[in-house]
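The other protein chains are all here in position, but one chain of the complex has been omitted.
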Amino acid sequence: MSLRDTLFTQAEQKALFDHTFLARDRLEEQYASLPHQSETAAFGMWVFLATEVMFFGTLFVAVGAYWIFSPKTIERASLELNWVIGGINTVVLLVSSLMMVLAIHAAQLNRQREVFRYLVLTAGLGIAFLCFKALEYYLDYRENLIPGFKFDDAEWIARGVDASQLGYVKMFLFLYWTMTGFHAIHVTIGIGVVVVMAVLTRRGHFSAEYYSPLDVTGLYWHFVDIVWIFVFPTLYLLGTHTL
Amino acid sequence: MSSKITPANTYIVVLIALLVLTVLTVGVSFVPLQPIGHVVAGLSIAALKATLVVLIFMHALHSPRITWCVIVASIAWVLILFSLTYADYLTRGSLPQMPGH
Amino acid sequence: MLDSAKSAWFPPEASTTAAHVDLLLYFLLAVCGSVGLLVAFLMIYFCIRYRRRPGAGRPARTHASHALEWFWTIVPFFIFMGIFVWGAVVYVDAYHAPPDSIPVYGIGKQWMWKFQHPEGQREINTLHVPLGRPVQVLLTSEDVIHSFFIPAFRVHMDVLPNRYTSVWFEATKPGEYHLFCSQYCGTNHAGMIGTVVVMEQADFESWLSLHAEGSLALEGRKVFLKYRCISCHSATAGARAPVLEGLYGNIARLNNGRSVVADDAYIRESILDPGAKIAAGWENIMPTFRGQISEEEIYALISYFRSLQRGETPRRVEEYPPPTSTPPINTTAPDSSATEGKSTAPKEP
Partner (left out) sequence: MTIATLPLPASQPVEPPAEGSNYLNVSYGVVSWLLTKDHKRIAILYLISVTAMFLLGGLAISIVRLHLMTPQGTLVSADTYNRLFTMHGVIMVFFFLVPVAPAVLGNFCLPLMIGAKDLAFPRINLLSWYLYVIGGAWTLFAMLTEGVDTGWTFYAPYSSQATHYNVVPTLIGLVLAGFSSLFTGLNFIVTTHWLRAPGLTWFRLPIFVWAMYATSFISLLAVPVLAMALILLMLERLLHIGIFDPALGGDPLLFQHLFWFYSHPAVYIMILPGMGIVSEVIPCFARKSLFGYTFVAYSSLAIAFLSFLVWAHHMFVAGITLYAALVFSCLSFLVAVPSAIKVFNWTATLYKGSIAFETPMLFCLGFVALFTAGGLTGLFLATLGVDIHVHDTYFVIAHFHFIMVGGMVMAYMGGLHFWWPKMTGRMYSQWWSRLAALIIFVGFFLTFLPQFIVGYNGMPRRYYQYVPEFQVWNVLSSAGASILAVGYLLPLGYLLYSLRYGPRTGSNPWGATGLEWTTTSPPPRDNFAVTPIVVRGPYEYDTGKAQNEP
């Protein structure tokens, strides 16, 4: 018996839950109908994603600017990133996107158990992504790829980077951390929302007529995937790899 | 929310295409190219993948026209940010900083 | 008493650029003033003529005419494009220093201006310039962004750390003028002001020779020896780096097949970021001098390379004492003399 169950009765829990931010199963007063509300919500998410495009776009502009200044150095720095884990993570996120879209597909067909299962898979793959990311960060730490904390100028000079160009290496790595860091934050938020959606599904909040929160969550999840689709070549694949 | 339901098989086919493109983009990174070649190849394949995700997974194909406007606007504005910032960077050093130039 | 106190309405017009800027300003004042007055007049006239009178009925509808709308869309557009072109012409002119400009080397730091003249004069917060000769001030900063602003000359340029920017002007009136820092740079930003002294040519010449200990180029030669540049950039056979004679202002070919003009920024970059652009036919073996060499010393080196002609590279014996006489300074554009030197002397400092 969990702490929550000792504190609140089932009815109280239900009442509390219905007042939470995400439990919007009712029609709000400003809308004419449920489809109207759903379409508006989806449009709102699209507009929000447009702002996210600009948010991440800024980081890509910065990478591009320094690539223009010193393409060879940035290329050399890119080769040191762990493209294998980056590639695995690309696959993980793509598959999780499929799971998400299958969850919505199931919702459209009113197969609530399937919805739940696919949402759990989505969240699970998201967590797998974060685990791989953590592993990659750990390896980066071991390989002295953290400018300002664990970074060895001599190593890079030995790799053929001119001492005067080390600034570009550090800036590229700084942008790598910022970019993947912000992306990981987005994934974490996404996992949280997907888990909430799974719980709501379990509680029978959705139907074939109304699954707008699922739809909106899906848009967000796919967007996070798209960001990674661009992050991957921009950070990991700038140079010529050799086996 | 689209009223039209896409068959689940479509999604699986799209995923396979996305995975193939991922393998392709990694493969290209083993081909010795100029720096610009890697950038162009990587970003083109990424754009292709993103298009698939937006159109099929995000149901943009069956979305109202106004959603398309949002998509186009966000792409256009990122391009504005890029092109006009690089209008400065790409022309750096093109004029010598000395008398007579 | 400063000259600029003469008129409270307009600053003194003391350079050739100032005349161009002011002419453009008068034009803009005339155009914008008449449009502004027209709008103001119409608004006041309408407000009086069509004020609400007691018992008046509802006004009749005025149908907007598309022709009128297009008229006041397209006419301003063409006027604006005209202003743009004129402004661009003035700007481009202010951007390109004439070939015979005298170089002055300026450094901004919190919160002072430092200047070096090719003849060796150094000044702080004062800048002496001759009348009627174009002067190009090369600018860089030792800390944050500053901005070099002489209102009487209508010139203005941000001064950036780790980079060169430049302004040029030709003074037309002797006198003393303000030099301001106009980009906020910290506590004493408002105190980072100086004086520009415009002197007659003869006075300027005598001022130049007044306190100078030796030319900037000579000092650059000392720097060149001090940092052992000569051990690689020597004129002997088997040198490990290109000889730098006749380099300044000419085309330098690079090992990536491109070529650049060897200007001030290129020389500075080659000292601090030697790997960025490597002269054709040479290896990238030069260490960076970032953090070791000061901006003043780089200026001295630039001045030295500017004056360095064929056969003037010191001998490689490092104990060889520098000559006591000042090497000749080539203040005109080093163009025709170096055509043959160019092919044999691509550079890498």
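The chains carry the letters A, B and C, assigned in the order they are written, with residues numbered from 1 in each.
Everything that follows uses one rule, which is that a residue touches a chain if its C-beta (ideal position, glycine included) is under 8 Å from a C-beta of that chain, and two chains touch if they have at least 3 such contacts.
The structure presented is a predicted model; accordingly, all values stated were derived computationally and were not measured.
Chemist: For the chain that's been dropped from view, list the shown partners it touches.
Modeler: When the full complex is considered, the omitted chain touches A, B, C.
Chemist: Using the touch definition from the top, which of C:Ser147, C:Ser215, C:Ser270 or C:Ser307 touches the missing chain?
Modeler: C:Ser147
Chemist: Of the residues A:Leu34, A:Ala65 or A:Val199, which one touches the chain left out of the display?
Modeler: Checking the options A:Leu34, A:Ala65 or A:Val199, the one contacting the hidden chain is A:Ala65.
Chemist: If the hidden chain were put back, which residues of subunit A would touch it?
Modeler: Against the left-out chain, subunit A lists 21, 28-33, 36, 39-40, 43-44, 47-48, 50-59, 61-62, 65-66, 69, 147-148, 166-168, 170-171, 174-175, 178.
Chemist: Under the stated touch rule, tell me which residues of subunit B contact the chain that is not displayed.
Modeler: Touching the chain left out of view, subunit B contributes residues 66, 73-74, 77, 80-81, 84-85, 87-88, 91-92, 94-95.
Chemist: Contacts of subunit C with the missing chain: which residues?
Modeler: Listed in rising order, the touching residues are 2, 4-5, 8-11, 20-21, 24-25, 28, 32, 35-36, 39-40, 42-43, 46-47, 50-53, 56, 58-62, 64, 68-69, 72-73, 76-77, 80-81, 83-84, 86-92, 94-95, 110, 143-145, 147, 149, 151-152, 154-158, 160-163, 165, 178, 180-191, 193.
Assume only the chains that are shown with their structure count from here on.
Chemist: Whole-Å distance, subunit A centre to subunit C centre, using C-alpha means?
Modeler: 48
Chemist: Provide the list of subunit B residues touching at least two other chains, using ranges where the numbers run on.
Modeler: Correct list: empty.
Chemist: Which of the residues in subunit A come into contact with subunit C in the complex?
Modeler: 70, 162-165
Chemist: In the complex formed with subunit A, which residues of subunit C make contact?
Modeler: 272-276, 284, 287-288, 290
Chemist: Can you list the residues on subunit B that touch subunit A in the complex?
Modeler: For subunit B paired with subunit A, touching residues are 1, 5-6, 8, 11-12, 14-15, 18-19, 22, 25-26, 28-33, 35-36, 38-39, 41-43, 45-46, 49-50, 53-54, 56-58, 63-64, 66-67, 70-71, 73-75, 77-78, 81-82, 85-86, 89-90, 92.
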